[in-house]
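Missing here: one protein chain of the complex. Every other protein chain is in place.
Order as written gives the chain letters A and B; numbering starts at 1 within each chain.
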Amino acid sequence: MCLAIPVQVKEVLPDNMAKVTLDGVSKIISTALVDDVRPGDYLVLHVGYALAKIDPEEAERTLELLRQAALGDAA
Amino acid sequence: MNVMTKPYKRKLDVRNGLVDLSHGAGGRAMGLLIESIFHKAFDNEWLRAGNDQSAFGVEAGRMVMTTDGYVVSPLFFPGGNIGTLAVHGTINDIAMAGARPLYLSASFIIEEGFPLADLDRIAQSMGEASREAGVPIITGDTKVVERGKADGVFISTAGVGVMPTGLDLRSDAARPGDAVIVSGSIGDHGVAVMSKRENLEFDTDILSDSAALHELVAAMVAAGGNHIRLMRDPTRGGIAATLNEIASQSGVGFRIDEEAIPLKPEVAAACEFLGLDPLNVANEGKLVAIVAPEGVDAILATMRAHPLGGDAALIGHAVEDANGFVQMTTSFGGGRIVDWLSGEQLPRIC
Partner (left out) sequence: MKYIDEYRDGRVAKDIARQITAAADPARSYHFMEFCGGHTHAISRYGLEDLLPANVRMIHGPGCPVCVLPIGRIDAAIALAMRPEITLCTYGDLMRVPGSNGSSLLKAKAAGADIRMVYSTLDALKIAEAEPEREVVFFAIGFETTTPPTALALRFAIQKDLKNFSIFCNHVLTPAAIQNILESPDVRKLGTVKIDGFIGPAHVSTVIGTEPYEFFAEEFQKPVVVAGFEPLDVIQAILMLVHQVNDGRHEVENQYIRAVTTFGNEKAQAEVANFFELRESFEWRGLGEVPYGALRLRPEFADYDAEKRFAMVTPASKDNPACDCGAILRGVKKPADCKLFGTVCTPDNPMGSCMVSSEGACAAHWTYGRFREYARTGEQARTVEAGKAVA
């Protein structure tokens, strides 16, 4: 369960809020559960609250593993 | 001695006034409202004649008639309002039969307390939409109901049109092998409206795609009307509902390809936000055409050359299927059914 989507922080707002966007669609959400949020960060958003930051290095690592698996198979 | 002067005719306070029960009572107040708002916005020879009904000549051939009710909420949304929706939607119902729309009627049920400024805005944009489409609103009606008995305003319409000879589009005409063509991106209208719904607000540049499709249809008919089995506009329920309806009525199944379906990235993103499936989201300026294989190239090219069909795409085919399933190959490579929903699609958290 728990539909959550990766959104990018456009603007940090007072009181632990932020304006976030996904492909041009933006919403104002709460970042009270995540520390040190900056514009440009990617967050996991669920029902109006950010639950975690997406780690861009780990994300890239996963994609690499996926692509490698594909390559390795083709070999 | 007082000279008899013409009685002072009070103007309607469109800017700050509200609709009240006297405006529906059939007296001078109602006459003033109709003239100041509706006649002014729709202005044409029929309305100037001031009758309860309007007469027009009938062309030889088969006539088409349709009726619709408009209850959209919110009344004003990015890309349109209840009025433009009413004009476009009624014209489209006629156009889906392949017919040329001729005239519209518009009947208004207005809630007591509704701002005249909003009513004027709606009427003005209906007038514009009607003039742009070349389909005049030649008769109408106005009623006012007590506060709480209508959601601001409800609009009911009727439209008449004439069928070109030789064209016979029928809902049961789809055959295995026929192509499924959609005229452009899906989900725009539903997302635009939802973005303004209370408790779901999000900011987006998505506009409703509300548009009159009769000229696009005329071009398609000219390019290959004899190859068009049927057309339908995928309004409430989206293309999922439309394809399932046609499957059921024609006794076929459909196989469509997710990658081929035009979808704006912003619409996709909004659907992700709310957990909606774009296939179930309403469209108000798009059509689905079922076309015999030999007509596909010409019709697709014609559509793409028209401003309202620039993103037209072939998304699949009809097949033999006793179960009437609409099946889709997902972008991921696996298969799934495209089912039609029982009620309105609701946003989900799970």
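One rule holds for everything that comes next: contacts are C-beta pairs under 8 Å (C-beta built on N, C-alpha and C of every residue); 3 or more make two chains touch, one makes a residue touch a chain.
This one's a predicted model, so the numbers in the text were calculated from it and none came from an experiment.
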Candidates B:Arg28, B:Lys149, B:Arg170 or B:Arg336 - the one touching the absent chain: B:Arg336
Subunit A residues touching the omitted chain (full complex): 1-6, 8, 22-23, 29-30, 32-35, 42, 44, 46-49, 51-56, 58-59, 61-63, 65-67, 69-74
Footprint left on subunit B by the chain that the document does not show: 198-200, 248, 265, 268-269, 272, 274-275, 277, 322-325, 327, 329-337, 339, 342-343, 346-350
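The rule we apply is simple: only the chains that are shown with their structure count from here on.
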Subunit A and subunit B: spacing of chain centres that average the CA atoms, whole Å: 37
In the complex, subunit B residues that touch subunit A: 201-206, 265-266, 268-270, 272-273, 275, 348-350
Residues of subunit A touching subunit B in the complex: 1-3, 5, 22-27, 46-47
